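A single protein chain has been removed from this complex, and every other one stays in its place.
Going by the order they are written in, the chains are A and B; count residues from 1 in each one.
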Amino acid sequence: MQFSCLLHGGDYNPDQWLDRPDILAADIDLMKKAHINCVSVGIFAWSRLEPEEGRYDFDWLEAIITNLYQNGISTILATPSGAKPAWMSRKYPEIRRVSRDMTRDLHGKRHNHCYTSPVYREKVRQINTALAERFAHHPGVILWHLSNEYGGKCYCPLCQQAFCGWLREKYGTLDALNKAWWTDFWSHRYSSWDEIEAPVPAGEESVHGLNLDWNRFCTHQTNDFIRWEAESVKAVRPDLPVTANFMYFFDELDYYTLKDSVDVISWDAYPTWGENEESEAEVARRFAFNHDLMRSLKKQPFLLMESSPSATNWQPVSKLKRPGVHMLSSMQAIAHGSNSVQYFQWRKSRGAFEKFHGAVVDHYGGSDTRVFRDVAQVGERLEALGGLIPTCNRSQVAIVYDWENLWAVNDAKGPRNCGLKYRETVLSHYAPFWKMGINVDVIDETCDLDGYRLVILPMLYLLRDGFAEKLRRFTDQGGTVVATYWTGIVDSTDLCWLGGMPGDGLMELFGLRSEEIDALYDGQYNSIKPQQSGLFPAKDYRVSELCDLVIPSTAQTLAVYGSDFYAGRPALTVNQFGQGEAYYIAARAEDAFQEDFYGALAQKLHLDRALSCTLPEGVTAVRRSGDSFDAVTVMNFTPTPQEIRFPETAEVWETGAPVNGALSLAPYEVVVLKLAASSR
Amino acid sequence: MQFSCLLHGGDYNPDQWLDRPDILAADIDLMKKAHINCVSVGIFAWSRLEPEEGRYDFDWLEAIITNLYQNGISTILATPSGAKPAWMSRKYPEIRRVSRDMTRDLHGKRHNHCYTSPVYREKVRQINTALAERFAHHPGVILWHLSNEYGGKCYCPLCQQAFCGWLREKYGTLDALNKAWWTDFWSHRYSSWDEIEAPVPAGEESVHGLNLDWNRFCTHQTNDFIRWEAESVKAVRPDLPVTANFMYFFDELDYYTLKDSVDVISWDAYPTWGENEESEAEVARRFAFNHDLMRSLKKQPFLLMESSPSATNWQPVSKLKRPGVHMLSSMQAIAHGSNSVQYFQWRKSRGAFEKFHGAVVDHYGGSDTRVFRDVAQVGERLEALGGLIPTCNRSQVAIVYDWENLWAVNDAKGPRNCGLKYRETVLSHYAPFWKMGINVDVIDETCDLDGYRLVILPMLYLLRDGFAEKLRRFTDQGGTVVATYWTGIVDSTDLCWLGGMPGDGLMELFGLRSEEIDALYDGQYNSIKPQQSGLFPAKDYRVSELCDLVIPSTAQTLAVYGSDFYAGRPALTVNQFGQGEAYYIAARAEDAFQEDFYGALAQKLHLDRALSCTLPEGVTAVRRSGDSFDAVTVMNFTPTPQEIRFPETAEVWETGAPVNGALSLAPYEVVVLKLAASSR
Partner (left out) sequence: MQFSCLLHGGDYNPDQWLDRPDILAADIDLMKKAHINCVSVGIFAWSRLEPEEGRYDFDWLEAIITNLYQNGISTILATPSGAKPAWMSRKYPEIRRVSRDMTRDLHGKRHNHCYTSPVYREKVRQINTALAERFAHHPGVILWHLSNEYGGKCYCPLCQQAFCGWLREKYGTLDALNKAWWTDFWSHRYSSWDEIEAPVPAGEESVHGLNLDWNRFCTHQTNDFIRWEAESVKAVRPDLPVTANFMYFFDELDYYTLKDSVDVISWDAYPTWGENEESEAEVARRFAFNHDLMRSLKKQPFLLMESSPSATNWQPVSKLKRPGVHMLSSMQAIAHGSNSVQYFQWRKSRGAFEKFHGAVVDHYGGSDTRVFRDVAQVGERLEALGGLIPTCNRSQVAIVYDWENLWAVNDAKGPRNCGLKYRETVLSHYAPFWKMGINVDVIDETCDLDGYRLVILPMLYLLRDGFAEKLRRFTDQGGTVVATYWTGIVDSTDLCWLGGMPGDGLMELFGLRSEEIDALYDGQYNSIKPQQSGLFPAKDYRVSELCDLVIPSTAQTLAVYGSDFYAGRPALTVNQFGQGEAYYIAARAEDAFQEDFYGALAQKLHLDRALSCTLPEGVTAVRRSGDSFDAVTVMNFTPTPQEIRFPETAEVWETGAPVNGALSLAPYEVVVLKLAASSR
């Protein structure tokens, strides 16, 4: 789905200011001044919308939406389920979650209702229906914002019961479950379904299959709740789209499972620009990865639903954005596929938990602030970039980042309980492409591999049913695959593959067997010494943490370990498999290794870059491809001026000014180039 | 109120040794040897005083008090409420606290009864009355020691109910409360009084107004309990004074609210002399501040109620006091306004939690120990310093240290959740005066400003009703006020001031508006560069953590930032306001800045010093003023000899030996000088 313009706006809470008509009036003026065209309303307004059970008060909301509409501002309308009213918590204890310590929450905070409770579902259905009946056909309303930042787990009896039901459906018999969970270990065999309890510290936590299925169930149950909400509003008007705002590296919920329950993906991004221990480029890379992930979910443009126009108030340090950084941060989202820049929040609340969270309008109330001017500039620019809407990023490279794998890896006991670092590993394999300006899709094991040239599997510990076969077919047909140590260890129920690892036929794909894996203490190192392979420079690279000791069968050794008792044994191998090649990186290497290795591979595989040149450190370029024109966003994430030279003919998107192969970028500057569409 | 001599003694627990008459007899001999004239008795003796419900056994106590009296030793008699007997905990569960995790305590430890429980109050009233009837007129008893170190919170239903009642009284209507607490945020609006619960992790913690009021209520309820105790003993003899021992930087209770419930302020000081990471002078400064705070509560001399004659047993390291340090530490209290040096404890207990806490008499039992000799020397000296009793410290400078502000600052989300450091900031503004030998009062926002020349507001985030007006009047009439960043942000219900900060008219007082505040990560720095203002030397000072970006209206810029995008913007300003001046320090500066700034200000305002000279690093002097003579205590907190020269004519207090403008101090030495009374 597409909107008619790039959206610019954010969370708007007029419900906090109903007794201040002067402020509500000022809001409209200020919004226009800031080039706002769309706001999200009603996100935590339940206690205003239903002040007592069954009595709805929607008039104030209608006045707001209509007024916005009459002033040219669209509304993304929220369902209010993100925070339940106090009267409901008090009357229906079952809607409050039971936490991992098995005590039931009192009332308070937000994002903490039971996803299973029939009472809560019914209350949500009723108010959603009423909201839809009143507003779904309002011309100002363009999208449903379902609840807010879904997340969390509930351990109440209703959820436990639903979990049992879900397990029965999945396994059919207790015998099958006992086998899949390997319950003979520590005498954990279940003899009755009702003996099964969710994993908690005071109970069972040592059955990996149980832990994994509990994670799956929690995503399932949340998804079920999302669909429940979606259906309640779609029943009134099926064609009004819905979204749910997702979050940064949110481990709890498998977003790949959730993606089809919403019409458009949206997410909340809060980069920590200006950190002391991480450069702007490193921060940019982490967020680029998440933007790419969100775009990859549906392989369509997404919405940046929340971001801070200045600082946040919940990070350890609320650092102000340096001049230019707000534009840069906003444009980064656009470059990676967002069709919006939305803020949390429009105006700072006067009291409570987020009263110091950055906003377009400060407690001060005026527009003569640095932040307001920054925001208005972004608004102006987005208006000029409306032509980007039909474009989207295309990728020849895919990195597998899989939630089920994440859960299983993080739950594995051994080989490094002090840190397996799945996320960091994935990012270190993503970084080289970001630096080269090569688009990457972030996929999971359920995705198709068709169309990619290169598929990367960092620590793909858990192989879901059929994925190894997909990989073999992909490689056989000419694809290139790269895997690392700690890949192919367990199956989809977290049982180890027998007969040699990587399992499920991957020994054949990579032409080797992993005999054992050495874990290094922090501060211990080994090295990778490339052999004469011609693939990359013969220099040594430092490795740490995990060193896989493999025995090649058909694989060719490209690099070896430099020290310890396994000095000389393979550290990097390649195996010809059908028309393709399968690389295996046996150890956790420093970033330079990944850079050189993927640099060589990019050249070998002729991977498309956004611009055909080498980019300076801290600068990247991202391409959104269109039918006739592509947009290449060039971003300088450094505090110094940068210069780049490239062979393509281009012009500045907004001005049409020609750019003849050379571009100067001020500190933190971002330039959007218009190029002829790439041939792909 | 005053006692006839400087008190010297401490906590005495004969109830632990009733089966050892030999030890009780030895105690009297040893006390005389140690120049003890006053002990505190019965502090945790309830299980001995009321061994079973309703049966009091006071005979042993009378024998002790009488024997002490006959040997010239007064008694401070405790009410026993600090620790309840086991039989009472068992029979009346309601007297045991409910903790923040909403579970009720079992029996054990101390300081953990419910302040609301009618049962506990009645039990306390009964035994206090009985004690008073037996002992209030005993000639040996000079003071009531109410309970011990009041503190802590209870979350039981009785307390919750009392909280609700307190809120109803305060706000009148739910609407008023909802508005004051900004409950529309996150849909937290209450629709019934009984929906309100105390803030706990499993419930509500995100409503700042609730958190703040809960803190206020807990002080209120504790105060109510203290008054209940005081009334129960005063009903028998109204003129026997009461005290309650306060504690070092005790955040939980607003001592300014409690001060009128006792007749004399007393407190327990346990300086950590000999630390590795803090010099003796730094430790001295922290404790000097607390002594000054205790004196400022009633603007009268106070009592040092507990201190260790050697080490404690509850700090991370129980370091022995170096020779001279016990005298120095004891005299520091006297210098800042104490009329006593009391110890915890007279004799070490044989068993349980504090058996290794320092005491005058060790398990060994003899007087031939270093510690005993140190104590006896202090006793002798206090006898020679009896003339100090009618003197007291006077201050021209006040630093605002306000508990409600403390609670609000520490609860604020942002701008530096990793540490706002209110306490450290206050201390860094106190330090320069300590170094110069200038007396300081520590006041809160309820105090009068009359009589001060300089009032300092470090991080005065929360402005109580009327305080800004008081500041404006004070400055208008010629006073000087200094504020820092993060001042004037919220009102008394923790709602942000609208229309610009610092709020409530302080923009006018300081002649500026704070536009935004930058938070720096640990390890990030900026600098303050003084302009040609003549106020202090033109050198740069390092700043960190918080940098306020202000826009002056009428204020004059005295110093600017040295780097980052706000280089050149004001970092220190002054505003002429009526007859006075208002300074604004925009960033957290290194100590040297405060030293130079307040040094210049002291000169400009002609602030009185204890001695008219510059004191060496680690040496300070404190003046207690009398009608005809002042006492100036000069203290060397360094391990090396020090020399000072000053113009005043003086003599050594105890000996009358003349001191003609020069004084040599041995390591850790303390000298009390007698000077003509200052003219003030």
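Following the convention adopted for this analysis, contacts are C-beta pairs under 8 Å (C-beta built on N, C-alpha and C of every residue); 3 or more make two chains touch, one makes a residue touch a chain.
In this text, all values refer to a predicted model and were calculated from it rather than measured experimentally.
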Selected residue (touches chain absent from view) among B:Lys33, B:His107, B:Arg394 or B:Arg542: B:His107
Chain not shown: contacting residue from A:Glu94, A:Glu197 or A:Glu508: A:Glu197
Omitted-chain contact residue, chosen from A:Ala519, A:Leu605 or A:Val652: A:Ala519
Selected residue (touches chain absent from view) among B:Pro323, B:Gly451, B:Gly568 or B:Pro658: B:Pro323
Residues from chain A at the interface with the omitted partner, ascending: 102, 179-192, 194-195, 197, 199-200, 202-209, 412-418, 493-501, 513, 515-524, 549, 564-565
Missing-partner contacts on chain B, residue numbers: 13, 15-16, 19, 44-48, 51-52, 80, 82-87, 89-90, 99, 103, 105-110, 274-277, 310-320, 322-323, 348-357, 362-365, 369-371
